[in-house]
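Missing here: one protein chain of the complex. Every other protein chain is in place.
So, chain A:
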């Protein structure tokens, strides 16, 4: 029974991880940048959801109407204004530094605006749950999972079925070739970055439903998320999703025999194993063919 319950919890957790990691892997695919500030944006979105609920008394999910376009815009600006100006030779290294600075700024501003007090959204259905073959499924966790599934499906459809998606994939696969066939790769990369940050808006809102948030929380998330995208193959959204589900499930199940402290290490063990055995990741295939 405990095993079945843990499987359910692990899958729900893995779904959330998948959404949170999707943007992170997308940035790398588009620009080969490591976006340390991704989890800080998640927490920012979570705070905005909390604030919407606390001040206006409306459901936190409604904050998405504002935060998704807002984050998309911020992503485009961030890429056009800062990251695209970095020298290609040192891009990956410098992107770590610059996004690290952005993460610190977001953390500081959150602390300034909302204080360090730990917050949690108050929901009428916050502790509601239902029975599924003997396991309990919490409504908020299911909503977060559904949100993740819908956004990942939407992202996948967008990448596979629309002209913008083709352009973005072409940019990811071979920037020079894409330019040769007439794609404005600069603009496409900007929009792609915005898309990644928009997933952070959705992910942060999903996270806020069932987590106590505080400004420095993002440091606890960036490590596992980085491990997920490496295991999944850098730049591959389906790879990240598969790795997220697998690692979420593994963490949840390993907690039964090993306890919380050791179960957390599954991310890093997987990271080391991937780098040692299959550096290109287990799910992504070769970088040029991803997606």
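In this text, a contact is a pair of C-beta atoms (placed from the backbone, for glycine too) under 8 Å apart; a residue touches a chain by one contact, two chains touch by 3 or more; residues count from 1.
The rule we apply is simple: contacts and distances are computed from a predicted model.
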| item | value |
| --- | --- |
| Protein name (UniProt record) of the chain left out of view, among "Transglutaminase family protein", "Amino acid ABC transporter substrate-binding protein", "Acyl-CoA dehydrogenase" or "NADH-quinone oxidoreductase subunit I" | "Amino acid ABC transporter substrate-binding protein" |
| Of A:90, A:118 or A:162, the residue in touch with the unshown chain | A:118 |
| From A:86, A:109, A:149 or A:263, residue that would touch the chain that is not displayed | A:263 |
| Omitted-chain contact residue, chosen from A:108, A:126 or A:279 | A:126 |
| Absent chain, residues of chain A that touch it | 1-2, 5-6, 9-10, 12-13, 117-120, 122-124, 126-129, 136, 138, 140-141, 210-212, 214, 217, 219-221, 251-252, 255-256, 259-261, 263-264 |
